[in-house]
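The complex appears here without one of its protein chains, the remainder shown in place.
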């Protein structure tokens, strides 16, 4: 019989049989043990990205090595690039797909269109807009930042005023984070464009759509966006690893004189190769297989339906928050995000404790408050590959974790209100008519 | 530009290029289209089997072809067989694993221990006990069936009385379905054994544990079970395809004179090969990889914890039913199943409509009522790879689908009560202490 | 720094942190270590089943749990059953798919058509025909076995003579193993049918097509086969776990009076459910997903091309054997199998040593000689998901392993001859024209 005396015996056996590798194997056992317990059920992933990968997408990525110089690649790659246009709502933009992340997408947007010292106008109302500003500054741009309270979105008034004042057209670009993932605020890009038009200013409009594109209404052509940026691990519901960008003719034109150095994230290198189905360096075929399947799913659902679904999931979540008697960080209804909901905890309750309990007790992953709102809010993502019943898990788990942390709420109050709303607004899934 | 005129062009192109295969491709498109729309989110699988496969188990099965005659197989196979003993609560039984299903397991139990014309005592209180009786009869056994209302379990009184009456020991086996998946009733196998002991009768005790073993308390050795049967797609949370059986020494002894024909499901052929790590015919390596991982997960959790988890999930579900003001099909508390809950719908409401709405609107798969209770009950499984938040999805979806079908319930009433119970009884997941 | 003293520390740490589970974890480490080294590259799987699973099939099976009572199932299942007909070359047969193996298929063929004491005529010329005979005898049939040398196939002369002699038509079935996987011999089923016709005998014709159907020419309708049997892990290139059977009208008719007991492998139970897209017990969805994809691939290739491919791969292999100066176990050219090649080793060379070296040094899995030819032959499978370059690996590895074991062959002689043949007969893969 094997007993607790096995360990010394194991040691001896290891030394004799694998002398060279024994040390490694010991270390491996040591490193593995603390993570070996994965509980039954599943991890309920409800952060605002990375999001849940659909089983169809997982299957599509389960491919052994492939050669992108084989003849099948060119047509396949061109089709993928073309198909990404549905994300942006464009027929006129030029899409790019890089191995990278949203941060790389930001860099791509800026370096391909601007020169050192160029002036840009932007807002800071959350951690991600803060980080983009940081990048602009480090790249040597002259950044006019308008700080707004966390919980508000881009101010059209400020845009218009600043641009009107800039009679010399020093401002080359207005940069806006569409959906601020820190605060659950969606700015009004159409409104920003209207403000720019009102000021009759020729600046480019650059949009961080990392947590909006593919989930929220986005109209690249109608809003005359010049560069839009997103990433694979948000509404596309893929693993992280693709930076996706769309550029207008104006942005491409600006690139011809833009002097910020760029190679990896260069548009030009892609433009020299993509039209013939080629690439300037090795593409990540596994992620592209996933992207193709994810785009096919968005097509099947229809982008208008995708947007409507996000709104419906968000509305149910907001009803739940109201039923709990809690407040959103986003105060004004016009800015409420359909990608995620950021909820303020009552005075005296550390929101981190809610997040910890959710993970530790219920295998629910929700988002902490970042930076200046850490401890004060928690975040529930409802973007990407998501449905009502998944949201019921998230709301139920949030209720339990809030009670664990001392928030006074009635069990079932929030999820019940959401259920009511979702039931009343439900439709039969296409192909499931009976 | 591609338009709706593509279809005729596609036809022409197909005929020219693939003349021989064109017809097939058309048919394939036709067959595939109606099922091509898989909605975002996930299928919420809450039937009482097949159950949700854990991601670790899916990964473990993702193996290309392998040769079971390669040297690694023998030790690996013996370890798997040995490890299955934790399911049955046995150290003395002999476990078998066949490619097959629970139905095959039934056949294995009977044909390896009995002869044509042998008398067996059993109960019929649901569709699965009915089907087992049907098998017994078709195999030529002399079956003494006691019909009980659907919603009740095995009667110890009947067992004792029937055995006492059988002074000539004609009855060779008492066969009991431990957990009747049609009705949500768990019989008391320990009680049945006590009745057999009270009658001082030497009959064998055979147990269908298809929806109990690996989920509910099972004590093969303590209850002196002679043959126990289960399948892979229930508490083990694997794909269907393995019939798992455990036999006592007495059952193996009975096999020496048992004359029912058997080859595929023969114990003897396994006993000749398994002890040396061999098999009488090709094993399903993919499913065995899954079985190994599933058993490892049960080990990590600990069987006592597994049983406790099932009870806790079931209790929450029953609290929800009570809060809805509905009744269980299982009337007596002693028989309430921790594997699944079978809920009666109010008079005038077709339970099939609830199940249809659940699937069609919320991508929730719950079980219809089978046979004589069709239209009157629906079933929610909570066995196997399951956690609280998955159950919150199931209860929430059931609420919505009931409202859709006209049941008067308050949204959130059931899931709220379950949340309350689960929060109050929650513990931190091991390795997640903070 | 971590050193070889970690082990004692690991023990202490484990005991403190996981007291209850420590023993298990130790045991697990012990059990896992000897198998932890999986070499770079891949296992080169060239036994005559299980065979290599195509990446498309692996992907298709990578599905979480599903409910076969959901509405999508019925049409899907009927389509799969219908599609299996291409394997058998039938439009008139009735196909069945069981969770099980080829052995279960044998049982199905016999028990659904025959009664205890019925006489069957069959041959024994290898391990698998031997096992089928054993099953017939254990099921209580009156078996007239004709033993033939291993390396020969079914004798049409014997069939005709035996049937002519049986003027009373006691013989109810002629049972033939089409492709004997022990010896690399393919019998001539059309010839057997002709012999039966010549004798004007009404016996049924039952065929074990486990290692032929889906790989070799098979004409269920033309040859008037009554029951044909195969399994998933051979030409279908799936994991083991499906027993596939096709029955003629005559066989189904015979079933009405056949008295051998059967439940699990019963045709009747399938016939009651399959036509409406139903099943008598839970199907293995994972394997059925694989089956669907595998059938789609056979369709795309075209069965005639599949058969031609197997012949071409086999011819190249036989050229290699000839170039090595070795002999096939199958002496007469008419019987040479296109599924596998069985090669005699020279006197004094243990064929097991070749198989051991192949696995231990080159990660090549080839088949040992079974039973009476153990040590005298080794087997190379070329059925199912297989191409020329995979066969070049097998032949190259066989050369190396033979040299390791002391066989005198010139390196490259066999694979060179095969290369010559395959190059001369190569065609461009459809859709890869350039």
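The letters A, B and C name the chains in turn, as written, and every chain counts its residues from 1.
Definition applied: a contact is a pair of C-beta atoms (placed from the backbone, for glycine too) under 8 Å apart; a residue touches a chain by one contact, two chains touch by 3 or more.
Source: prediction; values computed, not measured.
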Hidden partner chain, residues of chain C it touches: 34-42, 44, 52, 54-56, 62, 237, 297, 300-301, 306, 309, 356, 359-364, 384-390, 392-394, 396-397, 399-400, 403-404, 410-413, 415-417, 419-420, 422-423, 426-434
Hidden partner chain, residues of chain B it touches: 2-4, 6-7, 10-11, 13-15, 18, 22-23, 25-27, 29-30, 33, 36, 55, 58-60, 62-64, 71, 432, 434
Contacts of chain A with the absent chain, listed as residue ranges: 18, 20-21, 24, 28, 31, 34-35, 42-43, 45, 47, 49-53, 58, 61-62, 64-72, 75-76, 79, 99-104, 106-107, 134-135, 138-140, 231, 233, 237, 239-241, 260-265, 280-287, 296, 299-300, 302, 359, 365, 367-368, 385, 430
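The criterion applied here is as follows: only the chains that are shown with their structure count from here on.
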Homomeric contact chain B-chain C: same or different residue positions, threshold half: same
Copy-to-copy rotation for chain A and chain B - C-alpha atoms, rounded to a multiple of 5°: 180
Approximate Å spacing (C-alpha centroids) for the pair chain A, chain C: 49
Interchain centroid distance [CA atoms averaged], chain A/chain B, Å: 40
Per-residue overlap in chain B, given as positions that touch at least 2 other chains: 34-35, 42, 52, 62, 237, 300, 359, 430
